[in-house]
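First the structure, then my questions, so here it is.
Removed: one protein chain of the complex. Kept in place: all other protein chains.
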Amino acid sequence: MRTNEKIISAGVEPIERVTQEITYREAIVAALREEMRRDPKTLIMGEDVGESGGPFKTCHGLYEEFGAERVRDTPIAETGFVGAALGLALTGYRPIVEIMFADFLGVCFDQIANSIAKHRFMSGGRVKTPIVIRALGGAGLRFGAQHSQTAESWLLSVPGIKIICPSDPEQAYLMLKAAIRDDNPVLVLEHKALLSMKGPAPIGIDDVTMPSGPRVLRPGRHATIVASLAMVRKALAAAESLNAEGIEAEVIDIQVLRPLNVAPISDSVRRTNILVTVEEQAPTGGWSSDVVADVVSQAFDYLDAPPARITLPDHPLPYSPHLEDALIPSPERIAATVKSLL
Amino acid sequence: MRTNEKIISAGVEPIERVTQEITYREAIVAALREEMRRDPKTLIMGEDVGESGGPFKTCHGLYEEFGAERVRDTPIAETGFVGAALGLALTGYRPIVEIMFADFLGVCFDQIANSIAKHRFMSGGRVKTPIVIRALGGAGLRFGAQHSQTAESWLLSVPGIKIICPSDPEQAYLMLKAAIRDDNPVLVLEHKALLSMKGPAPIGIDDVTMPSGPRVLRPGRHATIVASLAMVRKALAAAESLNAEGIEAEVIDIQVLRPLNVAPISDSVRRTNILVTVEEQAPTGGWSSDVVADVVSQAFDYLDAPPARITLPDHPLPYSPHLEDALIPSPERIAATVKSLL
Amino acid sequence: MTKPAPGTGSASNKAAAALSIEDRIGLYRTMTLIREFEEQVQRSYLEGLVHGTTHLCNGQEAVCAGVAKALREDDYVSYTYRGHGQCLARGMDLEAAFAELFGRETGVCGGIGGSMHLTDIDLGLIGAFGIVGAGLPVAVGAGLSAQLAGRRQVSVCFFGDGAVNIGAFHEAMNMAQVWKLPVIFVCENNLYGEFSHILHTTPYEDLVIRAAGYSMQSELVDGNDVLAVYDAAAPAVARARDGQGPTFIECKTYRHRGHSRTDPAKYRDSAEVEAWLKLDPISLYRADLRAAGLMSDVGAEDVAAEARSLVKAAADRAAAAPWPSQTQDFMATMFVQ
Partner (left out) sequence: MTKPAPGTGSASNKAAAALSIEDRIGLYRTMTLIREFEEQVQRSYLEGLVHGTTHLCNGQEAVCAGVAKALREDDYVSYTYRGHGQCLARGMDLEAAFAELFGRETGVCGGIGGSMHLTDIDLGLIGAFGIVGAGLPVAVGAGLSAQLAGRRQVSVCFFGDGAVNIGAFHEAMNMAQVWKLPVIFVCENNLYGEFSHILHTTPYEDLVIRAAGYSMQSELVDGNDVLAVYDAAAPAVARARDGQGPTFIECKTYRHRGHSRTDPAKYRDSAEVEAWLKLDPISLYRADLRAAGLMSDVGAEDVAAEARSLVKAAADRAAAAPWPSQTQDFMATMFVQ
């Protein structure tokens, strides 16, 4: 399923010799390490990211290499350290902050939405705010209602911040590197259920750019499935099972939520005429509605059926394992939805 | 433009004799006053809501009538007093809090999204959380990027809270009363550019219920325009000017953002075959995408053209008056968009 | 350790001296029950019965037991993800607690909440907050409710040392003090946030210093001495009932295990752990009771055995309880219809 093409689509020259099988977690660590080596103005802050290597070990080894000043443990004070990132950025640094669970983005929502996202704009474009906010989200681990959200849609309506969400080690690596080099605020939403996922990544590569939009992971002619984060694997699994029935589904990883670029999805729909989206969020306020609305305006005449959105239910996630499992979109549900539209 | 029908549609018996011409601001005050009289367990908290009557005078006279205990000035501590509302609700009170500018919802986002919206659910439905959060938002007053947001979409993806947004005195009055009686958390988004708007309201009426969805303000056969808050008036103005050209646009006030009920809009579109939405928010993450996506699935075969969404641009609002004015959707833009689809 | 800064209060009135023998033994019983509960949670977790993660309070039992003893049935209590102890000290049904941790229909929250979110409004257990600091403003609201209702109730909130650095703590402390609310802020200072020592994130080790910033009455107590905790809590609660406003109580304590199930707690010095294990609140209190002639070792063993069997039986019943229905009406769980 992986080809050089995909690496190219993220703006990177394929250098096969460096491609390694690593985990999503290792990809994050590698990206942080390489970019911190590359630019002494980068630094990382967050709760227990230092000597402990991060609650999810996504900063493993960084403290040892870069020291306490550049790999900084913070008090439990998300407003404080996210706000501090803006002060650092305005004065020449390139801060990266880790939000332990994406659910905690609510605690610092104001600093992101009103300060970080608007500061450059309000200055008339006269300051630079290179900030990366990494947040680990997502369901499936029985963490209950307050520790299972992807928070994908919380900041979707706030202009002034880019939002990316890697669904595999390769993109976790490439996009995080590009985000760190970006001169604008970037929110990187990672998924904790993916941390142990293995996959090839072109470790050591230097030529990275922020992807401009979605990426086609699996070509197909009969339907287009667009998904994010942990839903991407489910979509791929659904496509695999549909394949056995002779249905070729194209699977697209949305990967860049802000700025949203729906054109590649419309292109796909122009070929497949069927659109299904899968997101790990409530039915309203999420990217899938934006995608459907945009595809409808860009490829109206090509749609054979109304696009279907597969989402979480419109209530918080319960703790009990069977309940949680039943509510998260499954490959079966995705496949069945595709078939219902054909 | 107002008939008894509309009052009925909000679940209220028409009592013509009590209908008065009042402002949106007076409607808010009247609703608060009547409900506070009705139930001694209600109380209101916020910054300068007491003796000063509220920064926007939306609590005018309440302090005098109900005293400092039930009309309580708070420190500048939105997390603190919004959180306190949950504690009050859990122990038998029915708190109403005022957020001075909707932009400040970011400061207490966590308390709303993770505590208030989830507490009953996480208890297995064993507690009751009757809380009203009123927030005044909106652009057009040259308040700059941090004081001009409606925040309509910030909590759109968070299950567990109802969101309503009144666009005229009648609904400001009826919906706020219903919200205060609701046993669940309700976010009431008010628009500061509407505060002086006059209109009839059935003051003194006692029989109110939460509306179950959008409300048709003006019937029409050629196009459906859906708008919220200050955009409703612009939509009505657009409809008026279209009428002069023989185009009859139906205007719908979305009015209830959560839970979102798109069925009445789909019904309308089945008759008009054209859909235009107008919201005072960025192009992504807002209710208009949800509406379009739902209408597409509910009334796919009835659409003569891809629905058009009219929104703010995808950047924060600038301060300079001409810039601000040019960026807020205007009746002209709405009318032109409708015509472009016919 | 830096020298403890004294609190502003004086726990010297020794409320504990007035406790009956029954009450004293009751405190031992409560602590033992909590310990046995947590030990069973640990075992059940390893058996796959508890899901996701769980935060145990072994070593901190004296805090919740001592404070609970000072409360009335109609008081309000809020706490955190590390909240099993507070719930049991208020009398939460053991089976319903286990069933919740196991994600069963008979759980105290129907299996919807989980280990981090035990709530039982009938016991005044108004909620467990998973977001650090988030419970404190809620406790202030419950305190305001108590003040308004005029029934001399109090609102107690428990939180950790790490929580004193987040904004919600600050806003809550200030509001409680300005409004003179009957709120008792109980800080369980177990020296660590997740993996960071308190001095890494706070300018000092004695968190009562924070209270000074609000001119709030405060007490610094040995959180591993259940009678000392009671001695601090009882007068604070009495003052609160009398309309004299809030108190901040810092309880120095230690968690025996890691932050949560996945944490081996390697960041802690083994000498430090050793030292604190010697200060185990249950052993210390048992020695006290023995010295006072109130309980023999045999009696103590009986209490433990009884607790163990209660716990075991409750866990077994919970493990046999049905899963929640997948077709239940979640909308009614979320909203009053």
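In order of appearance the chains are A, B and C, and numbering begins at 1 in each one.
To be clear about the criterion, a contact is a pair of C-beta atoms (placed from the backbone, for glycine too) under 8 Å apart; a residue touches a chain by one contact, two chains touch by 3 or more.
Not measured: the values here are computed from a predicted model.
Novice: Report, in label order, the displayed chains that the undisplayed chain touches.
Specialist: A, B, C
Novice: In the full complex, which of A:F56, A:F81 or A:Y173 touches the chain missing from this view?
Specialist: A:F81
Novice: Considering the whole complex, which of A:G54, A:G160, A:P214 or A:P306 touches the chain not shown?
Specialist: In the complete complex, the chain left out is touched by residue A:G160.
Novice: Who touches the missing chain here, B:E47, B:E98 or B:D267?
Specialist: Missing-chain contact among the listed residues: B:E47.
Novice: Spell out the interface residues on chain A facing the chain that's missing from view.
Specialist: Considering the whole complex, chain A reaches the absent chain at 43, 69, 74-75, 77, 79-93, 95, 110-111, 114-115, 119-128, 159-160, 162, 183-184.
Novice: Residue by residue, what part of chain C touches the chain that was omitted?
Specialist: Output for chain C: 165-171, 174, 177-178, 200-204, 209-216.
Novice: Give me the chain B residues in contact with the hidden chain, please.
Specialist: Touch with the absent chain occurs at residues 47-48, 50-52, 55, 73-80, 103-104, 106-107, 141-147, 313-316, 318-323, 326.
Convention: only the chains that are shown with their structure count from here on.
Novice: State the chain with the largest centre-to-centre distance from chain C, centres being mean CA positions.
Specialist: B
Novice: Centroid of chain B to centroid of chain C, CA atoms only: how many Å?
Specialist: Using C-alpha averages as centres, the distance is 41 Å.
Novice: Which integer distance in Å separates the CA centroid of chain A from that of chain B?
Specialist: Each chain's C-alpha centroid was found; their separation is 32 Å.
Novice: Using mean C-alpha positions as chain centres, tell me how far chain A is from chain C in Å, no decimals.
Specialist: 37
Novice: Would you pick out the residues of chain B that each touch at least 2 other chains?
Specialist: Residues 110, 114, 121-122, 159-160.
Novice: Hey, what residues on chain C touch two or more of the other chains?
Specialist: Only 107, 111-113, 117, 130-131, 167, 330, 333-334 qualify.
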